[in-house]
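As you look at this complex, bear in mind that one protein chain is not there, while each of the others sits in place.
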Amino acid sequence: MSSMIVRLQEERFEPGSLQSTLFDETNRTGGLVTFTGYVRATDAKGIPLKSLFLEHYPGMTEKSIKGIIKEALDRWDIESTCVVHRVGLLLPRDPIVWVGSAATHRGDAFNCCEFVMDYLKTKAPFWKKEETEEGVRWIDSLASDGDRIARWDAS
Amino acid sequence: MSSMIVRLQEERFEPGSLQSTLFDETNRTGGLVTFTGYVRATDAKGIPLKSLFLEHYPGMTEKSIKGIIKEALDRWDIESTCVVHRVGLLLPRDPIVWVGSAATHRGDAFNCCEFVMDYLKTKAPFWKKEETEEGVRWIDSLASDGDRIARWDAS
Amino acid sequence: MIKVFFFGRLRETLNASSIDISDLSELATVDKVRIHLSKSYGPIWEEALNQSNIVISVNQVVVSADTAIQDGDELAFFPPMTGG
Partner (left out) sequence: MIKVFFFGRLRETLNASSIDISDLSELATVDKVRIHLSKSYGPIWEEALNQSNIVISVNQVVVSADTAIQDGDELAFFPPMTGG
């Protein structure tokens, strides 16, 4: 049995308390891998960011994240997984997303966490809009994120 | 500039507070990956563990962990890395080791964290002794850990 | 009737979050819905909905352009996702 938690929220989260909750769900875990994504302090050109707005598609977001996790659980032996993603208005250096995977063996936990993040970047319906003193701009998707997905198909 | 923290201690640690400290060292980080290793509740045969004793080689331990991190920093673009490893007597479900890597791009952070863990398992002078109701037993090294090292040489 | 949602940059460009379409008689596939919308509301819609990278979902699952639709479906058009 593998447990799965998916949360979307406007509120900040604490990585340490999410990890405690995830670990408490387990009883045979030897390794726990987490990823925390943060709002960068500047945009791609180095201009200081004022804010980041995260739009999503309510309903489809939860559904697609659960689908991504299920695909990971088919590939690796995972005891517990959690994804928390913020939406709405965020500030520089705020945490945006947290993914945690707990497993008996660390290789499974690393693979699951990285896989979920790679798919979340390009397959979950989120869109980011940056505000700097130069104005407001929707962020374009990165070709490199598509490349990271292709890696998993090859493996 | 990349910052590096290495700590050996008998005391418990809190993953959340280690992550905060690591993140505070950064200013261009977009992704932070952590690994926490925990004492399993049972031994390899499923017998409940009473305790785990971690012996190390004072002096060489710090030196070899710093060497492992330096090798990772040559390979990936990392802003800050931290390794905390406990020694002495540990109880089931206790955290043993924490590795955190912060980077602008998540791929670098994932690679660095997993690389440091793989090398730490087989190249840092730690030895584990398990106690169950059947007695006390030194843990043998795993061939699979050697295989994980070989992966990095090939890549 | 079907409901079509728009998200992200596309929602802003069209200045519309969603639109209802009642007459489905000519709209057998999601691509026909896209062409219908791009022709019905002027040049801004036409340009925006003809961008090659637009993603389409039906009932909250990403689909290909030739996917058939039926009464009651929930469609959405949006730019490539940029989450995480």
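Just so it is clear, A, B and C label the chains in written order, and each chain counts residues from 1 on its own.
Definition applied: a contact is a pair of C-beta atoms (placed from the backbone, for glycine too) under 8 Å apart; a residue touches a chain by one contact, two chains touch by 3 or more.
This structure is a prediction, so every number in the text was calculated from the model and none was measured.
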| item | value |
| --- | --- |
| Visible chains that the absent chain touches, using the contact criterion stated earlier | B |
| Among B:22, B:49, B:78 or B:117, the residue in touch with the chain that has been omitted | B:117 |
| Absent-chain interface as seen on subunit B, which is shown | 37, 54-57, 59-60, 63-64, 85, 96-97, 117, 120-129, 138-142 |
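Rule of thumb we're sticking to: only the chains that are shown with their structure count from here on.
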| item | value |
| --- | --- |
| Nearest-to-centre chain - CA centroid comparison | A |
| Distance from the mean Cα position of subunit C to that of subunit A, given in whole angstrom | 27 |
| Residue list for subunit C, restricted to those that touch at least two other chains | 84 |
| Shared-contact residues (touching 2 or more other chains) in subunit A | 37, 117 |
